[in-house]
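All protein chains but one are shown at their positions in the complex.
So that you can tell them apart, the chains are marked A and B in the order they are listed, and the count of residues begins at 1 in each.
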Amino acid sequence: MAILLLLPALALVAGVFLWPLLRYGWLSLQASSVLTGLVPVPNGGANWQRLLADGRFWQDAAQTLRFAGLSLALELLLGLALALLLHRPLPRRGLVRAVVLLPWALPTTVMALGWRWILNDPFGPLNGLLQSLGLPAYGFLSQPATTWLFTVLADVWKTTPFVALLLLAGLQAIPSELEEALRLEGAGPWQRLRRLTLPLLAPYLLLAALFRLAQALGVFDLIQVLTGSGPASSTESLALYAYLNAMRFLDFGYAATLMLGMFAVVLGLSALVLLAQALRRRLAEMAP
Amino acid sequence: MPTALPLLAALTWSLLPLLWQLLTSLRTPEALVLQGPSAWLQGWTLANYRQVLQGDPPFWRYLFNSCLVGAASTGLTLLLAIPAAYGLQRQRPALRGGISLLLLAAAMFPYVLLFLALLELARALSWGNQLLALALPYAGLSLPLAVLLLRAAFADLPAELEDAARLEGLNLWQRLHRVLLPLLAPAIASTAILVFLFSWNEYPIALTWISRNDLLTLPVAMARIAGSSVYAVPYGAFAAATVLGGLPLLALVLVFQRQIVSGLTQGAVKG
Partner (left out) sequence: MEVSVLMPAPFADATAPLVAAFNREHRELQIAVTRGPLDTEALSDLAISSLLLGDTPYDLLLMDVTWTPKYAAAGWLEPLEPLLGDNALAGMAPGAQLGNTFGGHLWRLPLLADMGLLYWRTDLMDAPPKSLQELAATAADLQRRGVVPWGYVWQGRQYEGLSCVFLEVLRDFGGHWLRLGDDRQSDLDSPEAIAAAGWLGGLVRSGVTPDAVANISESESLQIFGAGQAAFMRNWPYAWAELQKPGSVVAGRVGVVSLGNGTQGSWGFSLLKGSAHPQQAAAVMRWFTSEATSRDLAVRFGYTPVWQSLLDDPQLQEQLPLLPVLRQALECTALRPLTPLYAQLSDVLQRQLSGLISGSGSAEAAMAEAQRQSTLLLRAAAPGA
């Protein structure tokens, strides 16, 4: 009986997630591009062979991982700090929380253009600051070696509040008596953090990490607006490459293959994170 | 540990880029490229706001579209998620675990991958350029997280509560409506806000499903304002749009921040 209540939701979820994957599976075995007049023609595994030999796919995969890895690390770190701060009794706490959450509530495309202006060389305010300090202007968005760092900056600015929010919820679930008891034992703030807060926060950290990892691996609109993949494709992500193939090149067979390839990367990484978590737990149980 | 300094840092970090947008929105294009301290004496204007508000269609139209889609998506999601969460909580543990795991996997899926197939779906069903039709993929994408959050909240309620209600002869609908839902209000509110913000933010699907100007949602309209003028990147007008588009959100977050946090606390991660 209760299963009937579940069905409508599950059906919609399946329609939105499962159907596209099946469709991509089929499309990835077809040639469907301007060269076939957009008519799907089976081409065996040609798309998959192309994917394996496509240096750009692997380069983009590495760049996407680089972006996601650093974003995730910074967001967890800053998010934790922010959550600890917001958990304290603050003057006008409601207003402070709202202000801190605001970057998360603004659409990505909106602030991506804002960042493009802030990072503008030579007229943006950051370069204005450098110049007023007597330093030369810096091409924040034109150096292949460093531009990706500024895409990370924009992402961290936008999504740290979300991580902080999740962690704040976790902090509020920790009974304050426990903290009090530790304090009476003479534990300092650092020790309380390590011995009490972090272990109890672990599931929230894991959840935040998994969420953010998946979304960061799918980074799309931020980069499209901020750098347009450049310079020298040094900020191109897998999602952008797939989008390019679908909407600009009209090569749907290969776009579908790229999307499945990306899905495989995400799946592999999530499995890795969960595995590491399980392993850590096992080791902790074995320890005396 | 003193609070003032980190607090100041956090506020600066969050606000400074936004304040710069506010400042930019009040400057003429010529003033934006002036350098040196004397530049601040001139070039202030409200023209950017005028341009954005008097555009065709006017800016409030995009705000309205986004609110409409957001409300429809939130409503649809809750309508499906609340019974589903209840139903999920009533399953055998093994099945419940299995379904939860699948939902978790879906919730963490980088949904940008789906746009191409969803575009084909919209074509097959003639859902292109139907504002309310966007609520379907948005609800589908939000449901996994919504069901998980609400299921955890149901799990937190004492089982005796519903048993007592059942003994009193209340049917399922009455039990949900009169006993359970009022207790779940905070969790429902926070779920609703998460769903609303997701649809408020969503870009790739809105970009591909809507091509009519007067039906655009805010993120797509903003991206389009960015590229709608020959006259240099209209950073000023764009910044004005950011400010106008950000205000409703500021109000929303200001009013609901307590619910957002407390709703998540209701055991999102415990189950």
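Here are some notes:
Assume a residue touches a chain if its C-beta (ideal position, glycine included) is under 8 Å from a C-beta of that chain, and two chains touch if they have at least 3 such contacts.
Quick caveat: nothing in here was measured; it's all calculated off a predicted structure.
Summary of contacts with the chain left out: across A:Pro42, A:Gly94 or A:Pro144, the touching residue is A:Pro144. Interface note: of A:Gln30, A:Thr64 or A:Asn120, the residue touching the hidden chain in the full complex is A:Asn120. Residues of chain B that touch the chain left out of the display are 28, 30, 33-34, 56, 119-120, 122-123, 126, 128-129, 207-209, 211-213, 223-224, 226-233. For chain A, the residues touching the absent chain in the complete assembly are 34-35, 37-38, 120-123, 137, 139, 141-144, 147, 227-234, 244, 247-251.
The definition used in the following text is that only the chains that are shown with their structure count from here on.
Chain centres here are Cα means. That of chain A falls 17 Å from that of chain B.
Residue ranges of chain A in contact with chain B, taken from their complex: 2-6, 8-10, 12-13, 15-17, 19-21, 23-24, 81-82, 85, 88, 90, 94-111, 113-118, 123, 125, 128, 131, 157, 161, 165-166, 168-170, 172-173, 189, 203-204, 207, 210-211, 213-215, 217-218, 220-221, 225, 239, 242-243, 246-247, 252, 255-256, 259, 262-263, 266, 270. Listed in rising order, the residues of chain B touching chain A in the complex are 1, 3, 6-7, 10-11, 13-15, 17-18, 20-21, 24, 32-33, 35, 80-81, 83-84, 86-88, 90-91, 99, 103, 105-118, 120-121, 136-137, 139-141, 143-144, 147, 197, 200-201, 203-204, 208, 218-220, 222-223, 226, 233, 235, 238-239, 241-242, 245-246, 249-250, 252-254, 257-258, 260-262, 264-265, 267-270.
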